[in-house]
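All protein chains but one are shown in place.
The chains carry the letters A and B, assigned in the order they are written, with residues numbered from 1 in each.
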Amino acid sequence: MATTHGGHIVAPRIYVLIWAILIVFTGLTAWASFGDFGIFNPIIALLIAFTKASLVILFFMHVKYSPRMIALVIGCGLFFLSILMVLTTSDYITRHWVG
Amino acid sequence: MSTATISPAALEMPRDTYLNASYGVKSWFLTKDHKRIAIMYLVSITSFFLYGGLMAIMMRLELLTPQPDLFQSDVYNKLFSMHGITMVFFFLVPSIPAVLGNFVLPMMIGARDLAFPKVNLASWYIFMIGACFTFSAYISGGVDTGWTFYTPLSTGYLNTHVVAAALGVMIAGFASIFTGLNFIVTTHRMRAPGMTWFRLPLFVWSMYAVSVVQVLATPVLAITLILVAVERAFHIGIFNPALGGDPVLFQHMFWFYSHPAVYIMILPGFGVISEIIPCFSRKRIFGYSAVAFSSMAIGVFGFLVWAHHMFVAGISTYSALVFSLLTFIIAIPSAIKVFNWTATMYKGSIHFDTPMLYALGFIGLFTIGGLTGLFLAAIGVDMHVTATYFVVAHFHYVMVGGMLLAYLAGLHFWWPKITGKMYPEAAAKLAALITFIGFNLTFFPQFVLGYMGMPRRYHSYPPEYQVLNVLSSAGASVLAVGLLMPMFYMLWSLKYGEVAGKNPYRATGLEWTTDSPPPAHNFHETPVVTQEAYDYESLLQEEVEVG
Partner (left out) sequence: MASDTTTLAAPHHHPESLHEQFDTLEQQKDVAQFGMWIFLVTEIMFFGGLFGAYLIYRNLYYPAFVAGSNSISIVLGTINTAVLICSSLTMAMAVHSAAIGARKLLIFFLTATLLLGLVFLGIKGVEYHDKWVEHHVPGANFHFVDPERPGEAPVPADVASQTSIYFSLYFLMTGMHALHMCIGVGILLALIWKAYRGAFPPHHYTMIENFGLYWHFVDIIWIFLFPLLYLISRTPQMH
């Protein structure tokens, strides 16, 4: 097959499998929002969201089959985004600390 | 007086260059050649610089006397706002990357062009469109928010053209993102055979670090300015306390970009200095890896210090402490560079050509600016001098004494490569001296003024501050002369300058192996690199053998 692609063509059944998992997780997260898990509600929702996003990134966006550099680039973006969020939030959280 | 130049036997301009490869307006405005795009940026940012400079002249005229006699306060607010916006976003941020980086980077790595030439051209158009938006705001009455667009003043209490100015800056930000993207990919993937990462000139390392910062930080500015525009237009309350919003959140988001932005402005300057010092000391750079890694470290750490602009804004004490500590730490990689440049010069054979004069000025002035940054990093000191002329002096020392001098150094250094002609050395040296003197006369008194308590962004002041203000304004007129001179003699040199030849400074680096001006595709044949960067020892060896 004359292709300049990394060489790897992902089989359609993998795509369908990932699609099915994503749909199931969507239903799961909607259902979980009606349950009362206290502090865990947002945690469950975010865990499911991160899992779904990872599946899309690894399989639909082919990162699993791409050079390491791509994963590093994504990692950098997420790292600096987390700096924005963590350091900003830490200001708000510590505003009313005493002593 | 010894220089590094060879006495040319009768040098001629090369026959086929990027300048005469094609003629006509379309061949420039639809070019994909990174060298032509660099020239277009050069013309644009020089024009914007003149406008920003005009604003500064008017401000310094007003500040000659304690009374507000030239301008009303809201007009004065517009002057410093337009000065800041123009100088930061439309001159300093693009200066070295878009002009010198665009021209020289592909040649330094042995490539025929950048990775995405059409994106490069689009980047210039986007920059100009942004400028149109912002300048339309200037023309239709000006903007008076300060370059910092603080809310809720900018979103709810002014009736100037804030939206147009903010959108213009946002759009110009995308130009900077595309340039950064281009440089990153080019550096990774377009290096000539044998050009490994650790054989790269340090200018390339600093361009790479800058590009990473641009790509990560600028989008946050974009969304922040969009929020300001939307809030102004639709009266929502993201940053407006009356509607439940938090103005400090604006400051967090704004400075998350704008602090790395100052590193976007200075890192390319570091790169230029790292090229010039070895060349005019005829010596390999001291500590190549340290300088390369410190560029990356500054890029990364630059993202961790933004709230040092917000110590008095109402952030938590603990948060302030963390940011203060991080700000002290970030001084270290910059200091490493200064030590390495100095060590490079030690026992070198110093030639005081114009680029070297600017580079030496840079080292001294940047050090002063950087050290005063440390004063500001200490919360206790910052409490007293924040929002005074101390801060103004600090950032002008690093931005003008540092960055602008580095830009001028680089422009003089690569001018022969860009145009094929030498500028007149005597005039250039004189201009450098005048600039140095004018600069210090303008801004050193401002440290004292700030320490004595004169606030920034005010057009009137108590009479006891007048002497220092007059000194500062006098210095500004000298500085203006020093900065205008290069515009004249460089244009003069295009027609009457001495032909430069391939390598008038006998510098190392691939860009000096090709013609001046270079052919359209940079090299007649793809170079293969077999030696380390800054191999001045071998050059010295040859000179000894020949002479």
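Everything that follows uses one rule, which is that a residue touches a chain if its C-beta (ideal position, glycine included) is under 8 Å from a C-beta of that chain, and two chains touch if they have at least 3 such contacts.
Everything numeric here is computed off the predicted structure, so don't read it as measured data.
S.K.: One chain is left out of this view; which of B:Ala21, B:Leu153 or B:Ile236 touches it in the full complex?
M.R.: B:Ile236
S.K.: Pick from B:Ala56, B:Ala165 or B:Val215: which residue touches the chain that isn't shown?
M.R.: Going through B:Ala56, B:Ala165 or B:Val215 one by one, B:Val215 is the residue touching the chain not shown.
S.K.: Using the touch definition from the top, which of B:Leu61, B:Leu158, B:Leu249 or B:Leu471 touches the missing chain?
M.R.: Reading the full complex, the residue touching the unseen chain is B:Leu249.
S.K.: Any idea which of B:Pro193, B:Gly314 or B:Pro462 touches the chain not displayed?
M.R.: Considering the complete complex, B:Pro193 is the one touching the chain left out.
S.K.: Name every residue on subunit B in touch with the hidden partner chain.
M.R.: Residues 110-117, 119, 177, 181-182, 184-185, 188-190, 193, 215-220, 222-224, 227, 230, 234-238, 243-246, 249, 253, 256, 503, 506, 508, 510, 513, 521, 523-531, 535, 538-539, 541-542 of subunit B touch the chain that is not shown.
S.K.: For subunit A, which residues touch the unseen chain?
M.R.: Residues of subunit A in contact with the hidden chain: 1-5, 9-10, 12, 15-16, 18-19, 22-23, 26-27, 29-30, 32-36, 41-42, 45-46, 48-49, 52-53, 56-57, 59-61, 66, 69-70, 73-74, 76-78, 80-81, 84-85, 88-89, 92-93.
One rule holds for everything that comes next: only the chains that are shown with their structure count from here on.
S.K.: What's the distance between the Cα centroids of subunit A and subunit B, rounded to whole Å?
M.R.: About 37 Å separates the centre of subunit A from that of subunit B.
S.K.: With touch defined as at the start, can you tell me which subunit B residues reach subunit A in the complex?
M.R.: 188, 212, 216, 220, 248-249, 252-253, 256, 303-304, 306-307, 315-319, 322-323
S.K.: Of all residues in subunit A, which touch subunit B in the complex?
M.R.: For this pair, the touching residues of subunit A are 69, 76-77, 80, 83-84, 87-88, 90-97.
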